[in-house]
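A single protein chain has been removed from this complex, and every other one stays in its place.
And then chain A:
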Amino acid sequence: MAFTQRLCREIIKDHFGPIVERSSRISPSFAHNSFLQKVANVLLNKGRLPCGAIALFAKLTQKQVRECLVVLIQHNIAYYAEIAERSRIVVYYEVSEEEILLRIRLGAILRYSGEWFGKEGALVAQHILRNELVLFTKAFTNMVRERFLVAVQAQDSISAKDRAINAEAAELEKLLMPPTAKELKNIRKLRDDRADAEYHSSVVIGMKRKLAESVGNQAKRHAPEVLEEVEEEFYFRINNDRYNIRFRNEVIVNYAVDRINRSAGIVTKTMLDHGEEKMRRTKEDKSPAVTAVQISQLIPATINLETDIVLESAEFTANSLPSKQQLVHEYLELLQTDSAGFLRKEDERGAGLYVVAFDKLRDHLKRKVLDSVVREKYGSASCRLMKILSEKGKLDEKQVRAIIVVMVGMSYFTTIVVRMALATRFVISLICVQKLALLPAKETRERLATLGTQGYLELQEVPKAADRAPSRTFYLWHVPLNQCYATLLVDLYRTLGNIRQRKRDEISARSRLLDKAQRQDVIENQALLSEEEQEHLRLLNETIAKLDVGELRIDGLITILRDI
């Protein structure tokens, strides 16, 4: 946890710290920024606090703290909660680590906004991120319509958990008697359903829309031809979920290109683009369904699918080329049979409906990241061992635990018998491991031990004798996949923290030079910089670029581990 916090601090420092202050107009004064950092740090370290306590810890006045909190809430980093304590209501504040960590991706968000909505799009995103006034341009309208921007609502400043608790409390209020367990369950389910429905509704809040069927309270009805407009009384923020959906889709398309080929990528992309409008979260199990016919209609005629697939059936000879629909069908077949499980057939009747199997792909991609990290760091043999253990060694953990619990109540002799039974099974499996992996026993043991100390494997020791001597103990290995992913994610956060710190150091070490380079007269006349200074500047730029690339690629891994 400490490392996530550290990265959070780094991000806040980066986004609200002196460097930002120098180059942008994000907030009025330098002092303000350092206050902001203090407040954020206090909240990061101590968790939820009321204003007074924050002031105490941050050694600021309550007024200063309140100002900072406003900024943090504006940026959607902080939440508040009103809690009744005896007769009065106390307001607690907290910062959300998740939201801060999402800010790693701001650079990517800016870049892609530019790519997807033109220069204007990038500008809009930039303005929104800085909490500045935005002109309602066309790009802006588009971004709202496609939900890359969403209207800020009052409840956004309350954490999701609090919202759930409040909703539940409101329901309970209506009851006369304390609820039964079943009633409580119903209420919770109702609450979750409602939240879900809200999330999945097709009404875009803050926009006068033509498509909405149900009557939203803010949106006015218009005939379809009427241009859509953004309602002016709303404030908007970046919708991270929406951006992440795009990022995820890109990851999947790239992977299809890597694994199969360019045309398979096109087919996948067509499917994802088609359903994108209906996607709300990255954690969905599958994409909206499409038929093969739809897909082949959606693929532009200019794209030639046939050059890179070799069909062997006799029907397709040189003079009767396969139709586009046939080709699409072939690619769907390929994507479906691929072991990464890109597609799934939803409906066996007729031509069939296809969906992109996010659930399966998610597991596959995560596993791939883990495998490649293990392979790079510990060698391919270790990666192989882990694969074997996680595939063949599934038996162990649960059964072992269960058996050990049972053993507590047994006589010593029975215990030994059970232990032996248990152990022989595993001894066989350990031998299996080394046999399956075609690795020498000694190497196998060493590699397993290394992976164990690095937290990629879990070890269960089953001593054969009461003295627990290592030579008379069976070692049962197990791959805790989810834990591996979590550890890896934290390691990546930690690395990002390191890179950012280093980057800040590199910049501040040459701050004088940078100051000079950014002076108006110097910008106009580069000759004012000495040759040496120019060389230094070039070096600095290269250094930063290298660090940025590293950061970006690691962020790609984080996307896969966290957001897909």
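We take it that a residue touches a chain if its C-beta (ideal position, glycine included) is under 8 Å from a C-beta of that chain, and two chains touch if they have at least 3 such contacts; residues count from 1.
As a convention for this text, contacts and distances are computed from a predicted model.
Asker: Mind telling me which option in "DNA-directed RNA polymerase III subunit RPC6", "CMP/dCMP-type deaminase domain-containing protein", "Methyltransferase-like protein 5" or "HTH TFE/IIEalpha-type domain-containing protein" is what UniProt lists for the chain we can't see?
Answerer: Answer from the UniProt record of the missing subunit chain: "DNA-directed RNA polymerase III subunit RPC6".
Asker: Looking at A:D192, A:D308 or A:D515, which residue reaches the missing chain?
Answerer: Only one listed residue reaches the unshown chain, and that is A:D308.
Asker: Please identify which residue in A:E94, A:D162 or A:E330 touches the non-displayed chain.
Answerer: Counting the whole complex, the residue in contact with the absent chain is A:E330.
Asker: Specify the residue from the set A:E115, A:D192, A:D258 or A:D515 that touches the hidden chain.
Answerer: That would be A:D258, which touches the missing chain.
Asker: Going by the contact rule already stated, which one of A:N45, A:N186, A:S323 or A:S380 would touch the omitted chain in the full complex?
Answerer: Counting the whole complex, the residue in contact with the absent chain is A:S380.
Asker: In the complete assembly, which of A:I499, A:A517 or A:I564 touches the absent chain?
Answerer: A:I499
Asker: Touch as defined at the start, partner being the missing chain; which of A:L56, A:L436 or A:A486 qualifies?
Answerer: Of the listed residues, the one touching the omitted chain is A:L436.
Asker: Which residue numbers on chain A touch the omitted chain?
Answerer: For chain A, the residues touching the absent chain are 6, 258-262, 264, 307-313, 330, 333-334, 336-339, 371-373, 375-377, 380, 383-384, 387-388, 391, 431, 435-441, 491-492, 494-495, 497-499, 501-502, 505-506, 539, 542-543, 546-547, 550, 553-554, 556-557.
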